[in-house]
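Apart from one protein chain that is not included, each protein chain of the complex appears where it belongs.
Entry: chain A
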Amino acid sequence: MDAPSTTQVQQVREITRIERIGAHSHIRGLGLNDSLEARNVSQGMVGQLKARRAAGLILEMIKEGKIAGRALLIAGQPGTGKTAIAMGIAQALGSDTPFTAMSGSEIFSLEMSKTEALTQAFRRSIGVRIKEEAEFIEGEVVEIQIDRPATGAGAKIGKMTLKTTEMETIYDLGQKMIEALTKEKVQAGDVIAIDKASGKISRLGRSFTRAKDYDAMGPQTKFVQCPEGELQKRKEVVHTVTLHEIDVINSRSQGFLALFSGDTGEIKSEVREQINDKVAEWREEGKAEIVPGVLFIDEVHMLDIECFSFLNRALESDMAPILIMATNRGITKIRGTNQQSPHGIPIDLLDRLLIITTKPYEADEIKQILKIRCEEEDVEISDDALNVLTKIGRETSLRYSIQLITLSSIISRNRKAREVTVDDVKRVYEVFLDEARSSDNLREYEQYFMFNDLTTDQRPTEAAMET
């Protein structure tokens, strides 16, 4: 029985995708010490000591969970780490506290009104910790077998055998479960628990009986006993759901299927009121606990005056999460009006905000960040090349020089070198223009571009429209 199972597992492994590297995937926290002072370089964060210390204080406030409806504004030039700080807060909060990240422009949708989108975002950021009895399938995986159709297309089908010390059952797997199992990298010998209601798989560890002398395993591999008794169990579990999820489940007869399809539509305010009452009741009875989370709105200047006044009101509710906003605008027009205001946010809302500012990075900080990004992207780089990149970062922008890392590593790989050198960086720098050189280029060859003859009298009005 062992031989077929191992070959099958290898099949499972080969379709596992590696995680992609995002712009902020190097951030693992805020990088603070126990007294909430920011360490200069820690957890992927560099510099911005004051802003990070401020964020740390906010983090403590969120963790205490007593204060509702506070708002924080992170203001600073482009590329000074505003989003990074927000991500750091999210990482430091852990997975049990809801953190919703959205961009200001996301609320403009034809299917949903602006305030509905904002309300949903608010309610996504409030968690309710409920104790519920749930049904689980818990057992040791004896064998997973996934058959793909010969044509390559079409649904995959599979079989999984689970066992406890007393019994054994074969399950037929559907497409969704196959994907989930592949994602969790479940193999024969793992002990897993599947929540019957949500289909969520948790790996509890590897079975003792499967432990062999020469198994290659990570340091975090945990060995557990094979479960006893029946495969299906009822257990009392504590889990966190967001208010939005409860809204959706209760607003339709269809139930939680809408959560997966993403088609939630507008939710009636009566449903929300009813849920608020019920949740308050649960809390009094000790059945549930409210976990206020964080709503992060990036590019907050994209919201218009209606949204801002909605925010004013929404922050007063005792069910409001902590609101974190970020903007890179200075004194500019409030969207939807002709009024000028700092950060494009009305003064009355600004008055409710705590404001942190981020400052442009110093040369050595830029170097640190580039170094961290190189590690994150698995790029070996020589010191000289790093210095050149730092110089480029200082003179153009940090984002531009970060982008050069990957590209120059491709060039160095093409000439089969192990390290990125100054020449590689130079070549990429010549091929790809940064924003300033591109503007210069435009200015120089302006007259050769399309629709150029109009620009002489159009330019002033266009400049006025740009805010």
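We adopt the following convention: contacts are C-beta pairs under 8 Å (C-beta built on N, C-alpha and C of every residue); 3 or more make two chains touch, one makes a residue touch a chain; residues count from 1.
We take it that contacts and distances are computed from a predicted model.
A.B. asks: Pick, from "Calcineurin B homologous protein 3", "RAB2A, member RAS oncogene family", "Protein DPCD" or "Armadillo repeat-containing protein 8", the protein name that UniProt gives for the chain of this complex that is not shown.
C.D. replies: Answer from the UniProt record of the missing subunit chain: "Protein DPCD".
A.B. asks: Out of A:N33, A:S109 or A:Q175, which residue would touch the omitted chain in the full complex?
C.D. replies: Residue touching the chain left out of view: A:Q175.
A.B. asks: Can you say which of A:G94, A:P149, A:G229 or A:G336 touches the chain missing from this structure?
C.D. replies: The single option touching the absent chain is A:G229.
A.B. asks: So which of A:K287, A:R394 or A:K426 would be touching the chain we can't see?
C.D. replies: A:K287
A.B. asks: Tell me which residue among A:M167, A:A211 or A:A363 touches the hidden chain in the full complex.
C.D. replies: A:M167
A.B. asks: Can you tell me which of A:D96, A:E111, A:E135 or A:E375 touches the chain that was removed from the display?
C.D. replies: Selected residue, touching the omitted chain: A:E135.
A.B. asks: Hey, which chain A residues sit against the chain that's not shown?
C.D. replies: So the residues of chain A touching the unseen chain are 130, 132-135, 159-160, 163-178, 180, 194-199, 229-230, 241, 245-246, 249-250, 255-257, 274-275, 278, 282, 287.
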